[in-house]
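What follows is a single structure, written as structure tokens, with notes after it.
Note that this complex is displayed minus one protein chain, with the remaining chains in position.
Coming up: subunit A.
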Amino acid sequence: MYGNDFPAGDAPGGGLLDEVEAAEAALREAAERGRRGATAGEDLAAYFAEVIDADQKIEPRDWMPEAYRKTLIRQIAQHAHSEIIGMQPEGNWISRAPSLKRKAILLAKVQDEAGHGLYLYAAAETLGVSRDELVDLLLSGRQKYSSIFNYPTLTWADVGAIGWLVDGAAIVNQVPLCRCSYGPYARAMIRVCKEESFHQRQGYEILHTLAHGTPAQKAMAQDAVDRWWYPSLAMFGPPDSDSTHSAQSMAWKIKRFSNDELRQRFVDMCVQQAEVLGLTIPDPALRWNDERQAYDYTQPDYDELMRVIKGEGPCNRQRMEHRRRAHAEGAWVREAAAAYAAKQRNKEKVAA
């Protein structure tokens, strides 16, 4: 309801939302399309390959290669962790949002991030891993979350830049996941992507308002874009030449496009959107390449990406400390709820 400030046609993410709906339609269509003579039979591996080839979905209790299961657990869990940790940079601004309207919107957005984390944890659990294990993997640092959330939100304009660039990059990354071969993940991503579109638009609107405000407000918006541009490009991961998980994930239809393809797509989308904002993308080498029909651009600093992933970003420690503290301080709520449920069960037993 907050996302309709821009006409649908040229709104950022508008085309992507259509793609999400197309993915949803394809999911239904693939489900209705029977596979003639398809029997699980003796050869489970052949059956698995057949389902993938037919662009149909693997479901939780189907046989699947152990490596497929492991890859999905790792990817879905890290995605879930990112949503949960991702609440922090924006939550940082809830109490200081410049108006009641902005505060209500930001609260709704941060609540969505929690929801996305939960959809994804639920999808990961269908693969046979427990929620406790997943939480433990995050808190003990054995599983990662997206490096982008280790950057600080210094000004209100950062909330806008996160919505436009970080959520924008996330959507470009995630829309193809709506067609992922694993059913529960694909369905969770359809839900997530529909909601992300509101996030991207609210960020864009914040920047648009600032960029058309006082010179100081415009400068604040430009500063935020300057700081968030390259970390957002790095969200697509290392360049294809260094990407370790890609080939197998593509074959299994977990991943549909390479890191570099998605990064290019994001850059091409942002250029026109930046023009409408009246803000400059901080890349002097950015220019249209007629031959490639795409923009040439400067690559992000991948050494920095690796350092941040390893824990040496500006906020890694703060984010993890906050998460551990929130988990520990919430323990009494979980215990109280469990004690209450146990008491009610006992009462029922006595009554019976």
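Simple rule for what comes next: a contact is a pair of C-beta atoms (placed from the backbone, for glycine too) under 8 Å apart; a residue touches a chain by one contact, two chains touch by 3 or more; residues count from 1.
In this text, contacts and distances are computed from a predicted model.
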Between "Ubiquinol-cytochrome c reductase iron-sulfur subunit", "Alpha-D-ribose 1-methylphosphonate 5-phosphate C-P lyase", "Xanthine dehydrogenase" or "1,2-phenylacetyl-CoA epoxidase subunit B", choose the name on the UniProt record of the chain that's been left out. "1,2-phenylacetyl-CoA epoxidase subunit B"
Chain not shown: contacting residue from A:122, A:271, A:286 or A:306: A:122
Residue-wise, where is subunit A in contact with the chain that is not depicted? 39-41, 44, 59, 61-63, 108, 111-112, 115, 118-119, 122-123, 125-126, 130-132, 135, 184, 187-188, 195, 334-335, 337-338, 340-341, 344
